[in-house]
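Can you keep this structure in mind? I'll have questions shortly.
One protein chain omitted, others in place.
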Amino acid sequence: MNQFIELLISGLSLGFVYALVALGFVMIFAATRVVNFAYGSILLFGAYVVARTHDNLGFGLAVIAGMAAAALLAALIQLIILRRLRGASLDTLAIVTIGVDILLATELTRRIGDKVFNIGDPWRDHVVHFGDFSVPQARVAAAVVAILVLVAFLAVHRWSDWGIAMRSAADDGEAAALMGIRLGRVATAAWAVAGALAALGGVFFTTFPTPGVDAGVGLGALSAFPAAILGGLDSTAGAVVGGIIVGLTESLSAHYISFDFSKSAVFLVMLVVLVLRPSGLFGTKELTRV
Amino acid sequence: MSDTLTEAPPQAPARPWAKIVGTVVLLVVLLLLPVLVGSQVAYLKLAQYVLIGAVGGIGLTLIVGQAGQLSLAHPFFLLLGAVSYAVLAGDPAETPDLVSLHWPPLLAVIGAVVICGLVGLAFAPVAGRVRGIYLGVASLSLVFLGLWLGQSLGILTGGTGSGRPPPTFSLFGFPFSNTTPAPTIAGVAIQKQQRLWYLFLAFAVLAYVLARGAVRGRIGRAWRAVRDNEAAAAAMGVSVARIKAGAFTISSAYAGLAGVMTALWLDLVKPDENEFTGNYSLTVSIAFLAIVIIGGLGSVPGAVVGAMIVYGLQQFFLLGANEFGWFADAQFGGLSAVILAAFIYGLAVVLVVLFEPGGAAAIGRRLAASLSRKEQR
Partner (left out) sequence: MIRGRSKAIAAGALALVLAACGSTADTGAGATGAGGIKTDKGVTDTTISLGIMGDTSGVFKNLGAAINAGNQLWVDDVNAKGGICNRQLKLEVVDHGYKADTAKTLYPQLEPKVLGIVQLLGSPVLAALKQNLIDDNMTAAPASWSSQILNNPNIMMIGTTYDLEIVNGMAYLQQQGLIKDGDTVGHIYIDGEYGGNGLLGSKYYAGVHKLNVKEAKITSTDNDLTNIVTGFKGDGVKAIVLTTTPGQSASALAANQALGLNVPVLGNNPTFDPALLKTPAAGALGNLYVAASSAPFSSETPKAAEIAAAYKAKYPGSPLNGGVDVGYVEGLVWQSVLTKACENKDLSRPGVQTALKSLTSVKTDDLVATLDYSSPGSPPTRGVYIAKVDAKAEGGLTEVAPLFTAPDAAGYKAPFQK
């Protein structure tokens, strides 16, 4: 039983980080209908910036720098490449992000090589003890920050002008434009925020007990894909639920089945959900018109 | 997918014999490649490698470009094809603790292709429920499944430690390995690598011709109807489920053949150690998608061009680096051959989608059209 609870704690804390990353992914899709294959590389870029600047700026400022840099990168991608493709099919948009991902990942791998960088967080290797259980401080911080950001985000999304603009743009772009909403601005803003979220997620992927920022971090973010998808690509609530499901699936299957099956387990859960609900748990069904 | 379409076959060009002479010259060059290459066998290995990309690429362009079903599962079928060949043709005397059925190699190749087709068929119903990009991501799960099965089913795959050796291919007693004495063409010994070249060429030509036939025929029209507007196609009486099933079957069969070729090329059947590097990994998924996009979605000759760029460039740069010292400063993190090649094809994907969605195929058609216009003046 003890073990089960420890696995639960471990799965949940990572699950909130996955939720954060999945949320950024969903934001991009909701605002611009693009499945962003370059997301993992943007995440790695953000974490890399934090890792390289924390010596000079201190951790807090470095995180802000990383989030800003990733936001800028994401916005640039949207402005330079995706804007030109307005009106193109979903698959085309997704495919071009694959090309961008190849470029980004190659450059980042070239710079990082086989080095491992310390992300420079203040929690280091300290551990929090709850009775019999211990959790790394960094993971507790991750969960707390993730929950705060999620709540703040959902509040903004629901009640602020900007959030309403985003939601209407996602629901019906033409009507929103007719009502005076600047679609271009909404799209770029969405990408920028998603970039910042990715960087934040990247920071939490690379604290203790992982080795740090290495060239494989972007790939680790791959688990956020199924999280976003099984939650429903255009549902922010779905992203949160999806992230938690993925985190729990990973930790529980790693122990009760086998560690190497846990990645397949995550994708298989996603596959099962997709087959039963093709648009994800909370996504909107697409209508087809002849 | 409808904005990167390949229409019905183009009009006959104004000067058909230019095209035919070109084809013949190409055929002669391909047949005589071992002679042209001589002792620089490395270039022959490169050419074989490009053909593997071409065969797999043709299969993917049929399903993604013609039938409009996004599939990222190619590496799974490559692995399945390679393992099936090894299991079917394996010699129990050589690999006593692995399943080996000792079929004749040609039959084993056919068997491997059929097995892959059937498994692809089994996955097709998912395409009925899940569409578009969701289907692409769903197909990714096959790659992970393949990784896990490859590791677990050691008695079939040989395990990730040392894998298993692929049985030597032979045709009616003529082995595709080194022999003494060996036949020669113009003084160049036709040994294992040269024989494999001819085998791969035969596979590739067969794959090409069949694919072209499918694209131009009824099955191609049905695919494009489903791709362009599924509901309309159904309303017109096309059995959408059957068409999708057919597309998956054929494309997985092609991938299976590419897998057999991979096994023969590498002299090794070995499941990958992780999902990102290796012959059956996500990186390969993306590489094949890049081949198809650069070549032009749905274009069979385009897939061949795409394979030359994506599969050929990297190896070509590496040969140059080792032979002529290109990229000599790539000691600790500089620009190496592998990195430069990746930059080029990543950039190619972005540029193609932005500026010429029809890919190399569209560029080729435009060139041909402008050439025939020039003559008419």
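When the chains are written out, they are named A and B in that same order, and each has its own residue count from 1.
Assume contacts are C-beta pairs under 8 Å (C-beta built on N, C-alpha and C of every residue); 3 or more make two chains touch, one makes a residue touch a chain.
Bear in mind that the values here come from a model prediction, so they are computed numbers and not experimental data.
A.B. asks: One chain isn't displayed here. Which of the visible ones does it touch?
C.D. replies: A, B
A.B. asks: Among B:Q193, B:S251 or B:S299, choose the residue that contacts the chain missing from this document, as touch is defined above.
C.D. replies: Selected residue, touching the omitted chain: B:Q193.
A.B. asks: For the chain that's not shown, point to the residue among B:S84, B:S251 or B:S336 touching it.
C.D. replies: Within the whole complex, the residue contacting the unshown chain is B:S336.
A.B. asks: Can you say which of B:G56, B:G146 or B:P165 touches the chain missing from this structure?
C.D. replies: Missing-chain contact among the listed residues: B:P165.
A.B. asks: Who touches the missing chain here, B:L31, B:A122, B:A235 or B:L351?
C.D. replies: Hidden-chain contact among the options goes to B:L31.
A.B. asks: In the full complex, which bits of subunit B touch the chain not displayed? Write them out.
C.D. replies: Those residues of subunit B that touch the unshown chain are 16-17, 20-21, 23-24, 27-28, 31-32, 35, 39-42, 45-46, 49, 147, 151, 159-163, 165, 178, 180-187, 189, 192-193, 265-268, 270, 273-279, 314-315, 318-319, 321-323, 330-332, 336-339.
A.B. asks: Go through subunit A and note every residue touching the omitted chain.
C.D. replies: Residues in contact with the chain left out: 2-3, 6-7, 10, 14, 113-119, 121, 124-125, 127, 129, 134-136, 138, 207-212, 214, 216-217, 219-220, 250-251, 254-255, 258-260, 262.
By definition in this document, only the chains that are shown with their structure count from here on.
A.B. asks: For subunit A and subunit B, let me know how many angstrom lie between their CA-based centres, rounded off.
C.D. replies: The computed centroid separation for subunit A versus subunit B comes out at 33 Å.
A.B. asks: Which of the residues in subunit B come into contact with subunit A in the complex?
C.D. replies: The touching residues are 1-4, 70, 126, 129-134, 136-138, 140-141, 144-145, 147-148, 151, 229-232, 235, 275-276, 282, 286, 289-290, 293, 332-333, 335, 339, 342-343, 345-350, 353-354, 357.
A.B. asks: Where on subunit A is subunit B touching in the complex?
C.D. replies: Against subunit B, the touching part of subunit A is residues 35, 81, 84-85, 88-92, 94-96, 98-103, 106-107, 109-111, 113, 216, 219, 222, 225-226, 229, 233, 260-261, 263-264, 267-268, 270-271, 274-275, 278-280, 286, 288-290.
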